[in-house]
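Removed from the display is one protein chain of the complex; every other protein chain stays in position.
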Amino acid sequence: MKFNVSVVVAIATGLITLVAYFIPVAPLQAVRAGLLQSGAILATVALLLGAGNLLSVHARKIRDRKPGHLYSIFLVISLLSVFIVVTIFGTQHPYSVWIVTQVQQPLEVALTGLLAGVLVIAGVRVMFRRPHWSTYLFFLTVVIVLLGTAPLPFVAIPFLQGFRNWLAQVPAVGGGRGLLLGIALGAATTGLRVLMGFDQPYQR
Amino acid sequence: MRCPMCGKPNPDTAEVCAFCQARLRPLSAAPSGPEAPIPASGPPEEEAPDWLAKLRAQGALGESRGTRDLSAEAEPLEGPGEVPSWLARIRARNGEEEETKTPTGPPPSAEQVPQPAQPETSEHPGTEEGPAEAEEPEWLERLRVRRAYEQDQEPEKSPFGEATSARGEELPPDWLHVPREEGWGAPSLGTPSEGPAKGSAAPGEGETPSPPPSEIPPPLVQAAPSRGEAHVSPAPVAGESVQPAREPKPGLPRLSPFTQGSEEFAAGGGEAEIPDWLARAREAAEPSANRGEPPVEQAGTGSAGPGLDELLAPGVLPEWLTTPQPSPTAPQTESAPDEIEQAVLPPWLQALRPIEGPAIKAEGTEEERVETAGPLSGLKGILPPVSLFEKVPHPPVQREQLEVDPTHAAQAELLQRVVLNPESREAKRVGRPGRRLHYWTWGVWALLFVAILVPGITQSHVFARPTTVPVETLKLRTAISALPDNRPILMAFEYDPANAAELEAGALAVIDQLMGRGIPIASLSTRPAGPAMAADVMAREEAVHPDYAAAGKYLPLGYLPGDAVGLRAFANDPRKASGAISAAPVWDSAFLQPVTNLEGFSSIIIVVAQPLLFQAWVEQVHTLHPTVPVFAVISAAAEPLARPYYESDNPSVEGLVVGLAGAETYDCMDSVDPATGRCGNVSPADTWWDPFGASVLAAVLVLGVGAFGSAGMTLLKFWGGKKRD
Partner (left out) sequence: MGAMDVVLALVVGLLLAGLILFFTFLRRGQWPTLRRLPALDALSADLGRSVESGTRLHLSLGDGTLYGPEASATLVGLAALSQIAKAGSVSDKPPLATSADGAVALLSQDVYRVAFRHQRAEDRYDPLLGRIAGLGPLGYAAGTMHTAPDEDVTATLVVGPLGLEAALVAEAGSRRGHVVGGTLDPVAQALLYASADSPLVGEELFATGAYLRVNRAHAASVQAQDIVRWIVIAAAIAWAALRTVGIL
């Protein structure tokens, strides 16, 4: 565990934010508000940095003529054009809205549709790859929830929807709460490691 | 002082190394004149050392051809009648050691070229033999140094007593002593055409055959063996075969034949082995001895040989020794192949031997130059690196000697074709192929595609609409009906375009009710595409409610960066958190002016697909303002994790619309056609209901077939294993 300025700043910032959460002291709250505001601004900068990193990755791909560099050319062109349009006209302008609703939305919806098919195929594959009782139980749960959620043509199975609701609201919620508890504990320990200086993702 | 070549210690006054004969000190004067080929018979007269010249002068009829002036301190040539001082010293020493049994014979050549790297030294008289002292020749000095070193290292024990150790001027050279019986180091010069030496045994494996006795090889004196060995070769008897010399030890000088001045070797030069020229000289002297000349002393007899004076007497030495010889030819190893008897190499050595082509003659190596700088200064025959690497051609491959396997030949030809063929030069990227889709996956895709397309195109209504309304959905609708219409609500569009298909149905249904009541809506999003999604949804509903659009009740607050951090900052001070980010000054509008914190909003409706984001809104915003009711339009996938917030004792969420079914229920709550039982409100949820149902059924069908197939295969394996057992 090495201490330097970065570690001190990280630990101090985390402790102030955490303590101010529990102790409603005005000066502490003011400092915390300033830190939160700075964090929000840094998040915006990180967004720009991400776009810059993406550009540099694909620019190198184009320069080195690696396989798929044609797609990189399209990506760079589209990124720059959208950036210019939204910067000039603003996020609420019909041009910006058109780009999102007529270009980005259909693409992402298509990928989500692809996801549906991928999941069905993966479900079949896992039954052949891991023919275990847990896998068959997994399959049974999936079928019951699907049939209970979606409508059925021409017929109606009365108990199915009730069983599905029970599955979704009792075992699934219970299991979900247990997962959330474990995840919360894990998140807490991860945060505490950063606050105590054991984890230093910023510098080693 | 350490020798730069071999690293062995030498006295500080030494000019050359006693072991490897490398020059320890650079030459003070460059050799005069251009490099000229050294004649095999010896250096030209003008370059011959003074003692050689004297010897020649003695042999010649008073003819003086001058001496080779090697240094500024060259000994002046003395008249023919005078005895040179060195000779006097030799004679004096000889007189003191008369009882010492020394072999007699023509002394070796006086040309001692200190060049251990050179194969032949007869052509290279010691141009580097700049005598350090005016009176003593260089070879003598060298020998003295070596003796001194050897005596320092270990006492030299010679079988011949002290006379074998050359101590300065008094001691005769070793080669003049009685040779030992085991052999002597004559060079391996012989006549390959002739058979093995008469009387000698056939050479064993690894041994070199002995030269024939019929022809005396050119007089080359092998250098002495390594230090510590007082190896004196026995003098051959006339008629006996001359055993070929062992390979000279590296670093030891080869003594070129000298024509005159054997006293010098008696004084201190010479090595342990009797040179073959001496043996030959003895043999030549034997007939003369039969004519009355003193006989050649036999090896090991112990009898004293003829004295040096007798050797030097006119008529004793053969003419070739006393008369200047014409320039020698090329080095022995190359000039007299007929005389050299081919060595028999052992099989293992032959296997290592490379396939040799014709001899390579490197250009520029005919004239041997003398190195003038560096540790090799003074040495001759140093290979010039530049010329050698630049000009030496590769030996031709003797194809007839290659053993090429047919497979190898084919591969070589293929390689040649690949290299020469320009089309094959482009290296194809060897990519690892991914796993290919099986045929059954194409069938799954086709089935899903058909299940979605057919109901969508035909606008069928075969799938039953939901008849029961979930309690959480009813609570949301009831709560919105009770909201005041003068206070805005905050609507968070926390979904990406990918989830728009599922969530927009519920969002549109809720917004439709809000616009119908005229409640102002302020939109906010922590997703980058959220503001655009919100604008699109609001625009579609405003098209249905034109009065709402005209009143300007839609208040876009834009994008809120920072996820949970931004939400907490917004919950603390919404104006400060979003005011700087939103493009339009919506906070100054009439509907938002009274709003100073989140308490100013009548409720918060979160349209979210990810359960963690829903959690962040509840934990960061609602915990700070618990009096503001929170409602949610969530995806079916997030319901299990969002429902605990609704079902707890102090629920954080007061109403839910879950997925497409919840949106359809919400839409049709107040608009079911009693005659047909169908929803009277044609909403996106109603449009997508049948394709949704058909695709779900198709997925269930595929999964069912896969499950039964997998179970069947597992059972078959199990039964098959049982049968085998």
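Here are a few things to note about the model shown:
Letters A and B mark the chains as written, and numbering starts fresh at 1 in each.
Everything below uses one rule, namely that a contact is a pair of C-beta atoms (placed from the backbone, for glycine too) under 8 Å apart; a residue touches a chain by one contact, two chains touch by 3 or more.
Here the structure is a predicted model, which means the values were calculated and not measured.
Shown as candidates are B:Q411, B:T623 or B:S648; the residue that touches the absent chain is B:T623. Among B:A498, B:I521 or B:A685, the one in contact with the hidden chain is B:A498. Among A:L114, A:L140, A:I157 or A:V170, only A:L114 touches the chain left out of the display. Check B:S578, B:Q610 or B:T665 against the missing chain and you find that the one touching it is B:Q610. By the touch criterion stated above, the residues of chain B touching the omitted chain are 431-432, 434-435, 496, 498, 528-529, 562-566, 609-613, 615-616, 619, 623, 637-638, 640-641. On the side of chain A, touch with the chain left out of the figure occurs at residues 22, 39, 42-43, 45-54, 56-57, 60, 66-68, 71, 107-108, 111-112, 114-115, 118-119, 122-123, 125-126, 129, 138, 175-176, 178-183, 185-194, 196, 198-199, 201-204.
Going forward, only the chains that are shown with their structure count from here on.
Averaged C-alpha coordinates put the centre of chain A at 47 Å from the centre of chain B. Of all the residues in chain B, the ones that touch chain A in their complex are 429, 431, 440-441, 444-445, 448, 462-466, 468, 496-501, 528-529, 531-533, 535-536, 539, 556, 558-563, 565-566, 568-569, 572-573, 576-577, 583-584, 636, 639-641, 643-644, 647, 659, 661, 689-690, 692-697, 699-700, 702-707, 709-711, 713-714. Of all the residues in chain A, the ones that touch chain B in their complex are 33, 36-37, 39-41, 43-44, 47, 67, 90-92, 96-97, 99-101, 104-105, 107-109, 111-112, 116-117, 120-121, 123-125, 127-128, 131, 136, 139, 142-143, 146-147, 149-154, 156, 161, 168-169, 172-173, 175-177, 180.
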